[in-house]
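Note that one protein chain of the assembly has been removed; the remaining protein chains are unaltered in position.
Labels A and B are assigned to the chains in the order they are written; within every chain, residues are numbered from 1.
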Amino acid sequence: MNAKLYASIAVVITGTILLYAVSDFPAFGDPRSPANAGVAGGAPSASQYYIKNTYLDTKVPNLVTAVLADYRSYDTLFETVVIFTAGMAIFAIIRVVRRDDSVEVPADPKIDGDHHRIVVGITCRLVVPLVQIFALYVIAHGHYSPGGGFQGGVMLGASFILLALSTSLPEALSRFGEDHFMKLACLGVFVYAGFGFLPMIFGRNFLDYGALQGVFMTKGEEMARSHGIFGVEIGVALTVMSVMFAMFANLSSRGRLRGGL
Amino acid sequence: MILSFDIILLLFLVVAAIISLWVKDLLAAAMVFGIYGFLICLLWAGMGAVDVAFTEATVGAGASTVLIVATVLNTRRRSSD
Partner (left out) sequence: MLSFFKEAVAPHFNFWIYVIIMMIGLWSVIAKNNLIKKLIGLAIFQTAILLLYVSLGVKEGATIPIIDQHAAELAAAGDISAINPDKYANPLPHVLMLTAIVVGVATLGVALALSQMIYKDFGTLEEDEVLGKIKALHDDV
């Protein structure tokens, strides 16, 4: 009873203040608002530079991927570290390993159980490779179409979750086991930070992909940056894929990785 | 940015948010939370934010809902309020 009263008071006060502030916003869809075009008489907003110069600097038509992985790559590096840390935190919180049955029973390749699962299992087994190919396409084509590392990584993780939901969790773990996804999560962050450290060997700044012309064997800085963006997207996709499946596997089996949903 | 679509989607969004927090069956709440995620993806696709809509469709309506369902089926399915 008390909680509802306090909650209502807090919500009414916060809501009134927010509504009063929101009424002062520039009109929805205004191209001349300060966020879109900068203040009149002052400096133009950063997005004006990004829209005009991204293709000339990096030869990547997808502005969001280019800004995410090149101009703001520091944020994306630590976002990847946050996802990795969340995977490690879930591992630390609920993973339970018993001494007596530490020998893993190999997953039965036949789909046993109630007969409803046979149709679902076989159909989803046919779909899972197609989802994975589409996810790899989304990662690789992120320069030219909506997509990129995150979306493709989550789709790869979701394909394994689909396999686990339609057949059984030990079946999916036999394909993508615990030691694999733990190592791939670390490898993803390592790849991203490695692409950051390589320019420092050449004497430039951290995460400055323009210095990698010798490594990628390109003629100008623009294509080196484009390939650098692709490299870090691969790192992000590896980490996100591993952590998504790790979170599902640990949460659905209560840490034991034996049963499942 | 078609105005009538936006208004209808926003009203559905408010209804989905209220229903997701009202029902006592937690599995139904998780499903309506998935609906909420899909409606947000549609809103963003209408606003021209296609990358964000793609991410929300996979993460919000896919992975988030599955994680909540996995937790609900491993704990109690009924809530008291």
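Operating definition for what follows: a contact is a pair of C-beta atoms (placed from the backbone, for glycine too) under 8 Å apart; a residue touches a chain by one contact, two chains touch by 3 or more.
Because the structure is predicted, anything quoted here is derived from the model rather than measured.
A.B. asks: Looking at A:V11, A:V39 or A:M200, which residue reaches the missing chain?
C.D. replies: A:V11
A.B. asks: In the complete complex, the non-displayed chain touches which residues of chain A?
C.D. replies: Missing-chain contacts on chain A: residues 3-4, 6-8, 10-11, 14-15, 18-19, 22-23, 25, 27-31, 33, 35-37, 45-48, 50-52, 54-56, 59, 61-64, 67-68, 72, 75-76, 79, 82-83, 85-87, 89-90, 93-94, 144-146, 150, 240, 243, 247, 250-251, 254.
A.B. asks: Need a quick check: the contact residues on chain B for the chain that isn't drawn.
C.D. replies: For chain B, the residues touching the absent chain are 1, 6-7, 10-11, 13-14, 17-18, 20-21, 26, 29-30, 33, 36-37, 40, 43-44, 47-52, 55-56, 59-60, 63-64, 67-68, 70-72, 74-76, 79-81.
Following the convention adopted for this analysis, only the chains that are shown with their structure count from here on.
A.B. asks: Using Cα averages as centroids, what's the distance between chain A and chain B in whole Å?
C.D. replies: The answer is 19 Å.
A.B. asks: Okay, in this complex, where on chain A does chain B touch?
C.D. replies: 29, 62, 64-65, 146-148, 150-151, 154-155, 157-158, 161, 165, 244, 247-248, 251-252, 254, 261
A.B. asks: Residue numbers of chain B touching chain A in their complex, please.
C.D. replies: That would be residues 1, 50-51, 53-55, 58-59, 62-63, 66-67, 69-71, 73-74 of chain B.
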